[in-house]
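Take a look at chain A:
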Amino acid sequence: MIEIRFHGRGGQGAVTSAELMAQTAVGSGKYAQAFPSFGPERRGAPVTAFLRISDQPIRVREKIYNPDVVVVLDPSVMNVTKVDAGLKDSGVLIINSAHPAGALRQQYGFKWKITTIDALSIALEVLKVPITNTVMMGALSKVMGVATPDDVREPLQNRFGPALAPKNQEAFERAYANAKMEA
Partner candidate 1 sequence: MSVTKSTKPVGIEVSLAIAEAVKLAEAEVVAAYPITPQTHIVEHLSDLVANGELSAEYVPVESEQSALSACLGSSAAGARTFTATSSQGLMLMAEMVFIAPVLRLPIVMAVANRAISAPINIWNDHSDIMSIRDCGWIQFFAENGQEATDMTIISFRLAEDKNVMLPVILNLDGFTLSHFIEPILFPPQDKVRKYLPPYQTAHKLDITKPISMGLLGAPEVFTEIKKATDNALVASKKYVSKAFDEFGKIFGRQYKLVETYKTDDAETIIVTMGSISETATVAVDEMREAGEKVGLVHLRLWRPFPVDELRAAVRGAKHLAVVDRHFTPGFPEGPVATEIRALMYHEADRPKMSNFILGLGGRDVPRNHFKYIVEQVKGLGASGRQGHYEMVGVLE
Partner candidate 2 sequence: MKNKVKITMEATTKVGDLPFGFTAQPGTTREFKTGDWRSARPVLDREKCIYCGFCYIYCPDGVYKDMGPKEKYYQADLDFCKGCGVCANECPKKCIQMVVEEV
């Protein structure tokens, strides 16, 4: 079982990312579970979402305290939330940032492997809005090997419809092609 925690701000699609990744995993025959940190929904407020993917049925319903992966959709959240809290020693941080991993490691004292991707630029270029969820899904899928562009096609279609799905697919694929795990 892989446990993933998403950090973002209300409206950026952290919850949607977790949801779509779960639907993608279920669609490809795996077990998955996704849920938000429940509460009043406010655009711009820091939000957390949780995702579990497994080859076995998932029974545990507690929050994710020791994730394998942390995905940061908005770098400004790192200033107000300890995003790496409880991250396993073998854990991975996937961060939306224009800065290289080394710079983030220095600034925040992260001791884990880091993948950075300039998701904001890709989102603005492809989607024309600063919503980074499908880009970050692409980076996560590539780095952790949890989904392929083909796997997400149907879930993206169901969620975004014929007008927006192709652009989100493109955003996913741009990140999927470019994301690289720090050596």
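Assorted remarks:
Just so we're on the same page, a residue touches a chain if its C-beta (ideal position, glycine included) is under 8 Å from a C-beta of that chain, and two chains touch if they have at least 3 such contacts; residues count from 1.
How were these candidates chosen? In short, all candidates are chains of the complex that A comes from, given by their letters.
Note that the structure is predicted; figures quoted are calculated from it, not measured.
Every option in 1 or 2 comes from this complex, but the candidate touching chain A is 1.
If you check the complex, the residues on chain A that touch candidate 1 are 18-19, 22-27, 29, 31-36, 38-40, 59-63, 65, 155.
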